[in-house]
Structures are given as C-alpha cells and as structure tokens.
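This is the structure I have questions about; it appears just below.
Heads up, one of the protein chains got dropped from this complex, but the rest are sitting where they should.
Here is chain A:
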Amino acid sequence: MQTEMSLWSYANPTRFMATTRPLLPWLSALAAACLVVGLIWGFFFTPDDYRQGSTVKIIYLHVPSALMAINAWFMMLVASLIWLIRRHHVSALAAKAAAPVGVTMTLVALVTGAVWGSPMWGTWWAWDPRLTSFLILFLFYLGYMALWAAIEDPDTAADLTSVLCVVGSVFAVLSRYAVNFWNQGLHQGASLSLDAEENVADVFYFPLLVCIAGFVLLFVALVLARTRTEIRARRLHALQLRERMA
C-alpha cells in the first residue's frame, strides 16, 4: 500500500519531532563548520579594503545577520499565514520559535552597522531610511515576542501575533528595499546582488558566501531546536492543566 505524503504531514507535532531529531545534529555541525571556515577565512585571510581598511572584515557579520534579520521575519510571515489559514499548531510555534533568533540577528546587524559606521560615516547612527526601517523591524520583533508572552491562551496569542507579523512585514520589506526606494540615505546599496556589477570583489565575496551559508544553517538549526522545545512546552502545559484539574 502506498502512503500519500504531503508537506502538511509535517504539521503533525509527532511527525515533526521524529523528522527533525536526526536532522538537528547534522544541521548544527554544518552550521558550525560554515561559520568557522567563513569567519576565519574572512578575518585572517582577506586583505584590507583600500577605502575601508580593516573595517571591511565587519561585512562577514553584518551582511549575513542583516539578511537573516529580514528573512526570519518572512519565514515568520509564511508560518503565521499557514496558521491563520490552515490552523496548523506547529507553524504557529515555528513562528514563535523564530522570533528570538530574528531579533538577535537584527541586533547583530544594528550593532555591527553602528560600529562600522562610526569610523566610516563619522557617526554611529543616522536616521537613514534603511537604518530607521531596521530599527522599526527590531521593535516589531520585541513587540511580537511581548505579545506571545502577554496572552495566556495559546491560540489567541497565535492569532494576534500572526496579525502583528503581517503588519510588520511592511517594515521587513522596507528594510530590504529602503536603499532603492529612497536615494538620500547614508547606507550604500546591496553588497550582494544578482547584478554582478554591484557585488563586492571576489576576494571578499567567496568567504562572505560561506558566512551567509553558516548564518542560514544556524538559523534553521536554531528554529528547529526551538520549535521542538515549544512543542514540548505546549504538551507540558496541557499535562500540568490536567494534573491541576484531577
């Protein structure tokens, strides 16, 4: 007998736990390997930039973290929409699990950007369109996590945070495209682009790609691990309620 498989079968918590358990160690090891190789390559074995000097080495943290800050929100948006439309609990919990990872990536991007901007722009901060939309995205992450924490009923919390996630997506889009929408900011254009003329030089590009792969894998591994914890926490909450009522 042939069993029909679909993506939705992973929305079953038991199936999700069984599938992700063997995957996690491999993903974590691959993430660690990419991060170690990419960061060592970028830090120790790339030259200084003729204009930026050694601050160019900050690119290996700033670009991948900024990329993941935005994409984490989009992952949360997809998971939230799945929850709102199909009511799969695992997707709501995956969105919840991704938020602390996304907020950390946003903070890394903001901090490294400020540290880089101080010598290069002569200021830690400017109310530039990209910087400002990134700051608002950071505040949306905090608001999203606070909303999850503030509402006791998990389904209501999932509903309201999903709506907040949809609204916040405007700022995730602005964070990505602010440089293209408004041309008056301090922030330069994208470091990586499908248009080869805009890309950084090859000597910086390849270690940067490895670092980006490391950040993506780290994000996936952390979200899977945290989603597993959220599923367990939900089960624990249900058992504790039953114990109290018995």
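Some notes on this structure:
Here is the rule we use: a contact is a pair of C-beta atoms (placed from the backbone, for glycine too) under 8 Å apart; a residue touches a chain by one contact, two chains touch by 3 or more; residues count from 1.
Please note the rule applied: contacts and distances are computed from a predicted model.
A chain of the complex is left out here; the name its UniProt entry carries, from "Cytochrome b", "Carbohydrate ABC transporter membrane protein 2, CUT1 family", "Electron transfer flavoprotein subunit beta" or "Heme exporter protein D", is "Heme exporter protein D". Only one of the listed residues, A:34, A:70, A:101 or A:212, touches the absent chain: A:101. Check A:65, A:91 or A:162 against the missing chain and you find that the one touching it is A:65.
Even with one chain removed from view, chain A keeps its contact list with that chain: residues 43-44, 48, 53-55, 57-58, 61-62, 65, 100-101, 104, 107-108, 111-112, 115-116, 118-119, 218, 222, 225-226, 228-229, 232-233, 235-236, 239-240, 242-243.
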